[in-house]
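Here it is, the structure in full.
The complex is shown incomplete by one protein chain, all other protein chains being positioned as in the whole.
Right after this comes chain A.
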Amino acid sequence: MNPYEVPHLDVGSGKPLSPLKHRGHEDYYVAVDHSDEAFEQFKSKIGDASALKRDGRLVVVVGREHCGKTSLLNRCAAWVSGALTAEGNGDEGAGTDVHVLNLVDSCERNKSVLDRQQYVYSCVVDELERRGQLTADQVGELREREDKLDRGYRYLSLNLRPEALVVVLLPPTELLAEVVEYARFTQRRLLFMVETAEVDLIERKWSEVADVSRAEPLRLKVNLLKEGDGWAFIQSRHRLHPDGQACPKVTESAAQKVIETWKPSIGQLQTLLYGIYNEMLVEQRAEARTEVSFDDIKDLFFSMNRTGRGFEGHG
């Protein structure tokens, strides 16, 4: 078996881990590319459910493509859902009814900001209605505010049950204006989470986001792999797949050299290694060797490029 496989996930397509859907995915997060630090930062800032219910929050994950932004978002959302619901957090947190609405794939980027926001809004209203969180009258009121979204979200916030917390995973964006708008829409009991690859833009203009937010917005950053990350990732995967011990293993020096000479993202490395093992298994070359060298990796990298196996998907 390919040690880089992940249950319920087509690794080759670059899809992200999602412990929201599959709890087992939690084990596949590896402390690389600053993602653990970002996750810890999230937990410490968001951990207070009473603050969330009082002020709401906007969380923005920034990082270039394939650095694990969506995986981090999913992990954070899963944590909010599990931790706040099960354990509570102080008096206010106890009994929090968390509703995670994953709208990451709900609309395309080639729509105007207004169209995208109205679409997200209508999805939120529909889903909360379906979950019995809103009455028919409330839904009617919310529908009438579709062209005044700040008022719509305010109405929603005021009319959610006291124990409710709505977490909305927004579609990725590349526009500062869209991030700023969601900072404005943030209300009590509403946690908006969004990712963007516009790292420089967001860092440069972060004050515009902060200026319009009710509660301090949270910016989490993921990055390229750093020294030692490659080897940590490889070891972690081989540990998770003891049945893959029979497979030759990428050597530590090869892993280091890949990081040094390429400086890949976690997504790029995972897809590369997954593809290499697939290639070896298909050609039944795995048993013929005990380890995978840097040259093997580089040769197969070009071979993969020629045959079109790629690294597409969210970061």
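Definition applied: a contact is a pair of C-beta atoms (placed from the backbone, for glycine too) under 8 Å apart; a residue touches a chain by one contact, two chains touch by 3 or more; residues count from 1.
In the analysis below, contacts and distances are computed from a predicted model.
Enquirer: Can you work out the missing subunit's protein name as recorded in UniProt? Choose among "Extracellular solute-binding protein", "Dihydroxyacetone kinase DhaL subunit", "AAA+ ATPase domain-containing protein" or "NADH-quinone oxidoreductase subunit N".
Expert: "AAA+ ATPase domain-containing protein"
Enquirer: Given that one chain is not shown, which residue among A:His22, A:Arg64 or A:His238 touches it?
Expert: Hidden-chain contact among the options goes to A:Arg64.
Enquirer: Among the options A:Thr261, A:Thr290 or A:Ser303, which residue touches the chain absent from this view?
Expert: A:Thr261
Enquirer: In the whole complex, what residues of chain A lie against the chain that is missing from view?
Expert: Spelled out for chain A, the touching residues are 14, 64-66, 108-115, 174-175, 177-178, 197-200, 258, 261-265, 267-268, 271, 298, 301-302, 305, 308-312.
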